[in-house]
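This view holds just a subset of the chains, kept in their places.
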Amino acid sequence: MKYIDEFRDGEVAKTLALKIARLAQPERSYSFMEFCGGHTHAISRYGLSDLLPPNVRMVHGPGCPVCVLPIGRIDMAIDLALKQGVILCTYGDTLRVPASEGLSLMKAKARGGDIRMVYSTLDALQIARDNPEREVVFFAIGFETTTPPTALAILQAHQEQLSNFSVLCCHVLTPAAISQILESPEVRQWGTVPIDGFIGPAHVSTVIGSRPYEFFAEEYRKPVVIAGFEPLDVMQAILMLVKQVNEGRAEVENEFARAVSRDGNQKAQDRVAEVFELRREFEWRGLAVVPYSALMIREKYGSFDAERRFKMDYQSVPDNKACECGAILRGVKRPQDCKIFGTVCTPENPVGSCMVSSEGACAAHYSYGRYKDMTP
Amino acid sequence: MIEVGCGPAGDWAIVDLGGVKKEISLALLDDVQVGDYVILHVGYALSKLDPQEAERTLALFSEMAESVAAAS
Amino acid sequence: MSEVKRGYVRPLDLKHGRVDMTHGSGGRAMVQLISELFTRHLGNAYLGQGNDGAVLPAAVLNGKPARLVMSTDCHVVSPLFFPGGDIGCLSVHGTLNDVAVMGATPLYLAAGFILEEGFALAELACIVESMARAAHAAGVPVVTGDTKVVERGKGDGIFITTTGVGVLPDGLELGGARVRPGDVVLVSGSMGDHGVAIMSQRENLSFEASIESDTAALHGLIAQLLATGADIRCLRDPTRGGLASTLNEIAGQSGVGMMLHEKAIPIKPVVAAACEFLGLDPLYVANEGKLIVICAAADAPRLLATLRAHPLGVDAAVIGEVMADEHHFVQLTTAFGGRRIVDWLAGDQLPRIC
């Protein structure tokens, strides 16, 4: 597969690893946060941490779309399916995120909810066309990559006057999350986990471009390297971050220049701006309520807003007490620091959202990396 | 990208990845040509892949490799 | 760093849990369902092997290699729980009886479960326990199995397909094609109990009647019949389609006719009354623990005596004779003195009974 296989070459990886090992200064330690779940997955899937020297440590960030959904948002979706009787369409991983009362969308489906996994908003629109007598709600989650398709779906529904279609909008914003982490008292105060730099998102950046990261680099003096999702991309980005740290630089560099420009995809940004506006505040799992960190549907398209249509109010629900997802999403704790990791909480019976998707830190560590925790 | 401009609004395309062909939407991306490579997400092309930049990145890897090989 | 506690698995929620698609995925959720429900209740050394199939001791009877008998039945009964039984014990009896009526000693059962997403684990547990009790009582283990989960609306709670294997001694030949004119037809008890018990639960019929399904394993009774050494031509359990359809099947296989005597056919008054209400003929109603015995006329009396001496045969009766008839009609002399055909069941307005 062109432009994929070349970026997965194990031989090249070895040399990159060697280079990182040489550049990393033994007397200091490097902690880099990969913001994106896609990077988390690549790191675990390819066993990248085995290739890094012990003093270069990757910290998982809050960029797994399902991980940051608070329980109350899943509860709203379940309510739509079970109480309002809608056809609820959603992306696959969302199905297993734990909600209140031991439910999840998967379990709500087993209880009779008409919940359908879709691969694209186009599928959800088609389901709405095919079931004119039913209400069809698309449970829209994700960062800036999944937002433009949702915007297009609403524009399309508007044009077709598809009056049985609506969207439960839970789209969130990457820059707001990064700010929150950088301003989190824990992250700033807990001396043992300083973040020395960020691997910037791949797909998100194709949409928003590299410019939004310039603020962080300057304001918080943190180097950012935007990287593709392939393992060599990640290795290269780490190398570039080590260099910046060594050289005392804090710049935005673009390892993923083959797909990311400084300004991003203007057409996609326009569509998003047409349909959505900033939410005054939004609760994230692990990051608490973050001001202006999410999108809501504009008044003009209000008839496609499931929250308006079904007169729903968001109810905050506390996470399971034992669950450390919040600290993990902020990069303060690691999965293995959670007392119930791998026992009560497993991918089959996730207690927290980080145990659901393979982009979640706990699931990635459980599925790919927990051999490291074992006493040999 | 093996076919471009199908569908009623002309913003559909067929992509080929290692022998797998799939219909995707070009509604978020302009000026796509047959032969272009694109970044895909949930059925949409999000951006074009710049072959020159890709080569440059790959060259960067190789360069590293050489410099390491030379050093060791 | 807290080390992973090896082997810990949060147990199935047998009270409120439901089957979901992950239980059929081939992953750990499926393995858990199998071990906490199926293996736990049905467990035996064979099932415990945990391989793709069960390895079973050789098919030997009295030191000699014996022929095998194999039979399979899908069970789709609705409702799943009915007076006198449930789909679990029914799925054991239904297949054991098919092996046993061939004259074979049933040895092993396999069970395949098709579960519908959303099925309550509590009901599943009841059903598996009932299967286990039935298999245990019959002395025939469930040695291998399979579980699939289908989406809600693609199934009906649970379907169970059981397959039985038994051994048949050399020299014993029973079968629908061995019946001859002059033979005598016996039944081991009253007709129609199972079907009426099922129908009494049907939502828009729901009548009240103290009738229970007769579901039972017949191989013990059959062993006693075979031990008499009598010349038995054919044994069969008159399940779906009832006595009428089963006898028509045999008449066709052997190319004979039969003459039954209405008065001689045992039917419980409450079954007769329920059939009166529903406009049904009890001869077409299913049984799940009854036996048809067709034998040489001379042997009928002692087989009748053997039947009646067994708890499952107390109401046994001679109900008719086999005669030559190129049309293979099963006929009946009515209690009224008239005569009529007892034809195959035509159509079906009954609930699923097995």
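In order of appearance the chains are A, B and C, and numbering begins at 1 in each one.
One rule holds for everything that comes next: contacts are C-beta pairs under 8 Å (C-beta built on N, C-alpha and C of every residue); 3 or more make two chains touch, one makes a residue touch a chain.
Here the structure is a predicted model, which is why all the values come from computation and not from measurement.
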Counts per chain label over the entire file, given a single displayed copy of each: A x2, B x2, C x2
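Methods note: only the chains that are shown with their structure count from here on.
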Between chain A and chain C, what is the separation of their C-alpha centroids in Å? 55
Starting from the mean Cα coordinates of chain A and chain B, work out the distance between those two points in Å. 23
For chain B and chain C, let me know how many angstrom lie between their CA-based centres, rounded off. 62
Residue numbers of chain B touching chain A in their complex, please. 17-18, 25, 27-30, 37, 39, 41-44, 46-51, 53-54, 56-58, 60-62, 64-65, 67-69, 71-72
Give every residue of chain A touching chain C within the complex, in rising order. 102, 106-107, 109-112, 336-337, 339, 341-344, 346-349, 370, 373-375
Provide the residue numbers of chain A that touch chain B in the complex, in ascending order. 1-4, 6-7, 9, 11-12, 15-16, 18-19, 22, 91, 119-122, 145-146, 148-149, 152, 203, 206-207, 232-233, 236, 239, 255, 257-261, 265, 267-268, 271
